[in-house]
Structures are given as structure tokens and as C-alpha cells.
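This is the structure, below, for whatever I ask next.
With one protein chain removed, the remaining protein chains of the complex are shown where they sit.
Chain lettering (A, B and C) follows the sequence in which the chains are written, and residue indices restart at 1 in each chain.
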Amino acid sequence: MDFNDTPEEAAFRAEARAFLNANAVLKSEHSRTSGSRAFNAEDVALSKAWQGKKAEAGFAGFHWPKKYGGREGTQMQAIIFAQEEEKYLVPPGIFNQGVGMALPTIMSCGTQAQIDRYARPALFGEEVWCQLFSEPAAGSDLAGLRTRGARDGDDWVVNGQKVWTSNAHFSQFAMLVARSNPDVPKHQGLTFFILDMATPGVDVRRIKQISGTSNFCEVFLTDVRIPDSQRLGAVGDGWKVAMTMLANERFTVGQAEGPDFDDIFRLAKLVMLDDAPAVNDAAVREKLVNWFCQAQGLKYTRLRMQTALSRGKTPGPEASIAKLVSATKLQEIAAFGVDLLGQAGAVMDSETAPFDAWFQNALLYAPGKRIAGGTDEILRNIIAERVLKMPADMRVDKDMPFNKIPAGPR
Amino acid sequence: MDFNDTPEEAAFRAEARAFLNANAVLKSEHSRTSGSRAFNAEDVALSKAWQGKKAEAGFAGFHWPKKYGGREGTQMQAIIFAQEEEKYLVPPGIFNQGVGMALPTIMSCGTQAQIDRYARPALFGEEVWCQLFSEPAAGSDLAGLRTRGARDGDDWVVNGQKVWTSNAHFSQFAMLVARSNPDVPKHQGLTFFILDMATPGVDVRRIKQISGTSNFCEVFLTDVRIPDSQRLGAVGDGWKVAMTMLANERFTVGQAEGPDFDDIFRLAKLVMLDDAPAVNDAAVREKLVNWFCQAQGLKYTRLRMQTALSRGKTPGPEASIAKLVSATKLQEIAAFGVDLLGQAGAVMDSETAPFDAWFQNALLYAPGKRIAGGTDEILRNIIAERVLKMPADMRVDKDMPFNKIPAGPR
Amino acid sequence: MNFEFSEDVTAMREEVKRFLTKRLPTGAVRHQIETGDAFDRELWPELAGMGWLGVAIPEAYGGAGLGHEALCMIAEEIGRALPFVPFSSSIFLAAQAILEFGSEAQKQKYLPGLADGSLIGTFALAEGAGDPSPDAVRTEFASGQLTGRKLPVFEAAAAHFAVVAARSGSGEIGLFIAGFDAEGIARETLATLDIGRPAATVTFTCVAAEALPQAGNWSAVTRLLDQAAILFAFEAVGGAQAAAAMALDYAKSRYAFGRPIAALQALKHKLADIYVATELARSNAYFGAWALEANAPELPAAAAAARISANEAFFEAAKENIQIHGGMGFTWESDCHLYYRRAKQLSGNLGSARYWRNRLIDRLMTQNQTAAA
Partner (left out) sequence: MNFEFSEDVTAMREEVKRFLTKRLPTGAVRHQIETGDAFDRELWPELAGMGWLGVAIPEAYGGAGLGHEALCMIAEEIGRALPFVPFSSSIFLAAQAILEFGSEAQKQKYLPGLADGSLIGTFALAEGAGDPSPDAVRTEFASGQLTGRKLPVFEAAAAHFAVVAARSGSGEIGLFIAGFDAEGIARETLATLDIGRPAATVTFTCVAAEALPQAGNWSAVTRLLDQAAILFAFEAVGGAQAAAAMALDYAKSRYAFGRPIAALQALKHKLADIYVATELARSNAYFGAWALEANAPELPAAAAAARISANEAFFEAAKENIQIHGGMGFTWESDCHLYYRRAKQLSGNLGSARYWRNRLIDRLMTQNQTAAA
């Protein structure tokens, strides 16, 4: 048992480091991650350039076939590169939806023409993709989506509203699921499309979150015409295609970013309680140790997963564990960081609130981390059903025609 | 807002105190309640005598009609008497099932002959009753009970097994629910009986609990013949009668007995941690305060309920709250009492373990408090459905004939 | 047994509730906050006009003289409706301080204005992070003048004056009234987590001030904190109940998988637990109301228990209200975050839970009894 790379891994890591050293700057020691940052036009331009540079150097599309510009590499290479890249100041990653999800799905369900059209521009950072799945009335119950796609000649006419779309305001393309047949059970009446975001009738509005920032968009679709050639998979196979895509998501949802154990530990050493650092207080210690054990537990769980990958095994449900634990931990740490400041906890001026009000800000975006990418409740269900093989929740609507399913007051 | 009795209540309290002073001895200051005590023959004899004495003096059957020896009094009188009685050393109460539950049910669902036969002997402590409801495969799902009651001439022949029956080993009579018709949905095929525990075929065995004591029995019923005259309510009305009875139970399930805030507070003042009393430790304080707030909250919730009663209103779901909170609190306090002792926590010798190993013993019976009389999960459902009016859980078996309901591997 | 608010008080509370529910439909408070003003200048005189500001101020000073139980009930409704007004600073703290520690002349000078809303006060104790403590008070009162820096002072921009804790020449901590129009005052707005309760740093440089003569040492401050803690506990109970009700309504109307999500056990049990926590907090707050009105020796322990349990219930309810609303609850356009922000504001405004836990245990250690009544 050790933490060493295999010789192949070590060689690849050296290669990655060499590339990164040549093209990026190392982060300083106490750089602060935030789980809530909106990207501006400059971020997008820098991101596109950085993605292009990585793709040119063979550090993108690790799983992709070489013929589309990929590396035909291993999962471990992707992990190692991410580990190394994390240490550098690089532009935000906005290509996960395209390179990590959309294109792999197109490669497995799409036509050769679709692959040829979309693969390289995505990989080389020229085109950004987003995902038009969730709707105001279809979140955890994704298959309950109501956006209507009606066939009209060679086109489909789409009407509806999508929500919680990251990056929609600067994406060129979207993966869209719409209901093509409301008369059959809900999973059977969906069809999957590639949507050009410049199509008339696509109206993107940014959503203002609790924190005041806007990381997500809502997208209104009014008589949006999509050529049938942009359909991905068969009519009515939308659910199957979406599941193919979401299977790729599992690897990408990870820990909630924001203040973690090290940060609250640092705060507890800084803040004084009754003339002694807060870290000396037994009640503070109890909480700190709890978060330390969770943070370390997540870290070593991740390393166990990577070991499994490194040995060619399929990893387990670690991503669900990481998201479930880290989102709650983030909210607790943020709240505690605020509590530690006593009467000034509610002050957000960076002059008064330590670390530029990092904990206060985290408190405002933490609730989203427990919702986006699968709520706590959905994740517990996933663990119970997929890992522990417990029975699925009862569903009244499973075999019912979609338009007969009770939908409550509207 | 105050804590004073109304003039009527004050007069009654004085009356109750006078009776108790004349007939019982006050408890000492630090008497320890235990949630796990098995009664022996002497306890039963003393209980019967005490019940007789109370009934003679008019301090039993507060709700009962005068013609059956009751007081035709108020709920507040019952509460006030219980409050006062609690301060005295009196024999254990074993008449709740008879006086509080069985007889009120007989009075509302039974024949005059049944009332005349059973009322006075129960009230005057001559006959003890128990309740044969739960079965090994029917706990929370009480209506899933399998004990079979088949009509045979003027009798019913009962076969099956009951479990979790308090007091069965010294009870003269039992309230029994059996399945008279397995071909109809489960709630419709039950019939309610009064069972003479001396009937041949009734085999009572005591159940040894985790703690080693035996507060409950299992009762095996083999070809037990019950005359039809002992049937309570119509054939097939057993569920309705049982619900009538359980409605009376709501007032009787209360807080879990055992060490509470005062006791763990006393322990925390006694135990030393790093040369200072544990009560000085901030982490200990955090827990203590949590239990204090719960204990006080329960106390004042109870007083709010009593005020409602005193004003002639129907009390709310306070009993469910009290049981849910106090059972968990008991288990937490017991576990913490053990933890506070560090390396000697696992020692149960009364010489080493403070207060005669009260916390260790409580740790062993506390799990039962979270199960008996409605599990935590059932109580949360009750609060959600009855108080918050949330939808009931989905039931696959509701309208299915009983003998078609999936019952799993046996 | 008479452990319940009187029918008069209950009727008044229903009136407040009806008024605020109608006056402040969903979104109204948020829109008011978004104006950027210091408080809702239209609503404030309306509340005053109904006599609700002065409900606990004696009639002799322009109030209704209905006592603190009535004020507790209003506090609960304030917590529920979250009106954008400086009610708590002006009434729970400033008016209470003057009522308790002011001279007859001061009462006559300030209380009628506080009761009719023409005068708004606040309380300035904190001087940065940390819990209330005499050692943390560095602001000084000498030769009739205050000098120091208070932070955060809630609703300072709305207020005309503050009751300020400061160290006098004798070294004891006292309470002093300083007008915000006086020379030497500087108010600097702070960004706050709770956007519905703005705050400022107030700097006093040789500001003329008058002492509250009955507030001669630190125990006056703790007494004021105890009293206010109970009123804020009612605010938190109201907030907890409102957030839970919002979650419950949403869960009943939101359908997924063909059923309301309220049918899911995960939600049922979560909301049952929140209900239980809120009911226990309410009962502790009731005991606090009794202790406040009766000026009972149990006041400090009652205040601590009420505050701690109410703040915990409120934060849990507010936090899970967002969770139950899912994505919607995480948007600015939902009112969920107003409760979440307020819950956190209340958990620190009079000192942290740690401070109150220590006060409670220390009290129980000395009184050697765990509860009254």
C-alpha cells in the first residue's frame, strides 16, 4: 500500500507538469476556491484559448478516439492531468458539457455527419456546449419534462422552458430533450436534439441566485425550429440518449468547492474566544475534528477509487458520496465560520469579515450545492438503490400516459 | 400567563394531596426512574391493593361513569392526580391497559353484560388486563396480523402468536384481535375478542430483552376457544374497535423514563476531565444545553397542553412529540453518560459506575423506547400526516385481499 | 394551569398577522429591500398607527401599556412577515433600555416618539467580532462625551439615536444615549448577510451623550440582553414557522413522479422534525414570555433556552426550506433566502450560541435548580 504512481503514471505526470509549467503559473498557497463564480466574456475567451492549447498538446479528450483529436488514453491520465492542472492558475473549465458529455454521447448515438461536424470544434475550444434538460416542473423528475417538440415537415418545432443551464449565455450549441409524444408513458415520449443556440426563438436569461451572482440561465424556447438532421438517436429514444449522457456526468460531479477543513481550522486559530484562540475550545474542536475526518475520508476514498481505476477496475459510487458529504460539510463550515464571529458574523464587508467574507459568501451559495447535480435526497436514493440494492421508490406514474399523470395545481 | 391552578383545580389538588399523604410516602430527592423494570408477584399484589384503595377513595377511573365506580371527572383531574402521585413512592401502575384502555373500549363497543362483568373488577384492581395486538410479522403494520380466529359453533377457535405484551404473565384478561376472514382486504377481516388468559391453549412466555430483564411476553395461542359472547363489536369490525382503543392510548404514552437532563448535569459536575469538572468543558456544555432545551421544551409543551385541556380544548399531538424527543434524548444521554467515563465507561459494576450504573443500564433499554408504542419513524409519519396534513405513504396492499398481499420470504 | 397568552393578546396577534399578510404579499419585502432605502418608510408609520410599536410602552409614555406578552406576540409576527422596518432595534432594544434604565425625564423625552414611530432608536454594543463582554467595550464616556467605534450597529441608517454601551470614568460599563445628528458621529454602511436588516459602523468622536442613570454596570447590559433575547426568540419562532409553512405549501403543490413531493418520506420526516423543534422552541419562548412579564428570577435561564432553541429551529427550517424548494429556492426571486439570512443574523446579533450556552450553564450551576414553575 502506498501513494506512488505506476511507472506509466509517473511518466505521464511528468509530461503533464512539463506542459503546465511551460504554459501556466502555479497558484499561491492560500488561494480560495469558490463555488459561485459567474464567467464574463474575458473568462470565456481565455478558456477557449486554454482549451485549444491543451487539445493541441494532447491534454484534452483523454478518452476520445485519436481520429477526432483525442488521446485514446486512460481514465487515470485524465485524473492525473486534473490533479496537476488544479495546482495552476488556469481559466475556468467550461468544456466539460461539450467534451465530457455532449460529444461522447454524439459519438455513441449520433450520425457520422454529426460527429464530424461537432467533435473537433468542441475539443479545440471553439464551440461551447450546454445542456437543456431541467425544467421548472421537472428537476429530480427529469422524465417529467414538458417542453414540446412537434414534427413539422423536415423540422421539429420546439416550445417550452428550460432552466438551471450553466453557460447557456455563451454556448454555441445545446443538448436538448423535448417531449415528442405526450400520449405514451413519460420515458417513451422523449426525443433528443442538438440545438444551435443562435436559432430564432431561443431566449436566454440569466438567473440571479441568492448570492446575487448568476451562474445559471433559464432558456425560453418559442417556436424554435430544429432540422430533423439535428435529432440525436431515434424519435422516442430521448430518455435512452439522455441516460447515456448522464452516465458520463457521474465522473464529473465532484466535491463542492469552497472553504473546507483547512480553512475553518485556520479561522479557528485566528479568532479569539475568551482570550484564547477558538481552536482551543472543546466544542469548536469537536466540529473541527468531524470535518477533518470527513475531508480526510473523502480524500482517501478518492484515492481508493483512483487505485481501482489504476488497476483497471470500474469505480464505485464514490462520486455520489463525495457530493453528498461535501455539500453538507460546506454549508456547515460556512455557517460555523459565520457563527465564530459572534456579533459581527452577519457583516460581509471584507474589511471586517475574515478572508474577504469567504464564509459568508459560501453560506449563500452552499444551499445550491445541496441541490444542483442531484439533491441530497436523490443521492441518498441512488446510494440506497444502486449500491445497497434496496427497492426503488414506488411510482404511480410509471406506466401511465404522460398527459394523464397528476401534475398538481399549476 | 401563569402556572396556577384554577380554583377548582386547586381544590382537587389539595384533595389528592391529602389522600396521598395519608396513604403513601414521599419520594426522596434523587430517586431514579428506570425505563426497564420487571414486576414480580409482590409488586403485582401491592399494585392491586393500591389500585383498590384509590378506587375506593374516588381517585381512579376519572373519566368513567359513576355507575361503574368512576368519578365522571375531568382530564385535568387525572393529570393533577398523576402529577401528585408521581411525587410518592407507590407500587407500579399496571392498570392502564384495563382501566385506561380496555374498559373504555368495552363501554363504547361492548354489551351491557360485558360492561357489568368487567368494569368494577378492573377499576378496583382485582383483575389485570393486557393487550394482544402485535405479532412477530405485524408491528408497525398492525392490520397485517395473522392470528386466525375461525368460527366453530358458539365458539371461535384462535391460533397464532402475539408478542410485546406487557403484563401478560399476571393478567386475567386480554384484548385480542384476530383475523376472522383472510379473503377480504386486511382492515375488513378482523374481529375483536375478550380473552380469559386462563383458557387452555394460552401459553405465555417472557421475552428476555437486551438488558437481560423481561418486561414483555410473547403469547402463543393454540386452539384457544373463545365463546362468541366474548366477542367485542361485530364480526369484521375488529379494526374499528382496535382504533377506538388506541385512541385512548394516545394520552398514556408519554416520555421515556430514565436519566434526563438533571441527571447528566449532575454527572457532568461529578466527573473530572483534565482536572476540571466535565461541566466546564465547552463540548460537554453544548450537549447539556441541547438536552436542557429539549427537556424544558417538552415540559412547557406539556403545560401548554394541560392549559388547553384546562380550558376545555382538545389537546394536539404533544404525546407524539414527547415520545419521539424523549426516547432519542434518553439514548443520547445514556450514551454520553457512558462516554464521559472514558476508559471505565463499559464497566457496569455499581461500585465503579456512578449512580449504580444507571447510564449503562439506560443505554441497554433505551433502544426499546424508540420502538415500543410507535417507532420514531411511525411517529414522524403521524406528525407529518395528522398535524402537517401531508399525504399518507403509498400502500400497495390497501384494497387487496389479505391472503394476496406479498409477505416476503417466511 | 394558565400557561397560554390571554385572549386579548391572542386577538391582537391575529390582527397583526392579518394586516402583515395582506400588506406584504410574496415578494413585497424583497422589492422594498431592493429600493436601497434604509427601511420601508411607508409601512413604519402604519405599524405605529395601529399602536403596535408602543404595545409594551406604558400609557403614560404614549404606549398602549399592554405589557411584554403582547410584544412577544408581535415579535413572532415580525419574524413571520419580515417587514423591512427597524422594529427590533427601536423597540426590543432602544425602547426597552430606556424603559428599564432611563430617568423619568428620559422616558418622557424618548418613549412617546418611539411609540408613535417618529423616533427610531438602535443599540450599539458590539465593537467587532466576538461575544458581549465588558472587556470588549473600549468605547469611552468621559465629560459627557462618547468616543469609540461600534460595529455592527443594526439599522443605524434608519435610526435617530443609539443606546450605546461604553466605559465610564469609574471603569464600569454604562448605557448612554447619543443622537445620530450630533457632531462627531460617522455612520458607514456595512454589507450584511441579512439584507433585510442593514448595519453600519458608527464612529463616535467626542459625541455629546446622556447616561441612562439606572444602568450602572455590566449587569444592566446583560439584563437588557436577556429581555431582548426573549423577544428575538419569538421573532425566530415566527420565522421558523413561516419558513416551515412555506416549505410545506410548496411540497404539497409541487408534483414529481405523479405525486406531490410532500408524499415522500424524506420530506415528511424532515418537516416533522422541524415541526417538533419549532414547537419545543415555542414552548421555551412561552416560558421566556412569562419570565419577562413576571420579571422572574428564572429570566436569564429562560432567555438563554428560548434563544438557543428558537435560533436552531429557525436556521434548520430556513435552510431546509431552500432545500425543499430545490432550484427555485436557490434563486433571488424566491423569498426563501430572506428567512435563511435572517436566521443567521439572529443567531449572532446578541452574541453567539456559545455565549448563551455558557450563560445558561453558569446560571444553572449557581442556582442549583434547573427550572422554575
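Note that a residue touches a chain if its C-beta (ideal position, glycine included) is under 8 Å from a C-beta of that chain, and two chains touch if they have at least 3 such contacts.
Predicted, not measured: the structure shown is a model, and the values here were computed from it.
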| item | value |
| --- | --- |
| Visible chains in contact with the missing one | A, B, C |
| Residue among A:N4, A:S31 or A:T314 that touches the chain left out of view | A:N4 |
| Full-complex contact with the absent chain, from A:V204, A:L246, A:V279 or A:M400 | A:V279 |
| From B:E72, B:D116 or B:D393, residue that would touch the chain that is not displayed | B:D393 |
| Absent-chain interface as seen on subunit A, which is shown | 1-6, 9, 76, 261-262, 265, 269, 279, 282, 285-286, 288-289, 292-301, 303-304, 306-311, 321, 324-325, 377, 379-381, 383-385, 387-394 |
| Interface with the unshown chain - residue positions in subunit C | 264-266, 269 |
| Subunit B, residues in touch with the chain not shown (by the definition above) | 134, 136-141, 144, 163-164, 207-210, 212, 271-274, 281, 283, 331, 335, 338-349, 352, 357, 360, 363-364, 367-368, 370-372, 375-377, 380, 393, 395-397, 400, 405-409 |
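Going forward, only the chains that are shown with their structure count from here on.
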| item | value |
| --- | --- |
| Inter-chain centre distance, subunit A versus subunit B - centres from mean C-alpha coordinates, in Å | 51 |
| For subunit C, residues contacting two or more additional chains | 259-260, 267, 354 |
| Residue list for subunit A, restricted to those that touch at least two other chains | 281, 283, 396 |
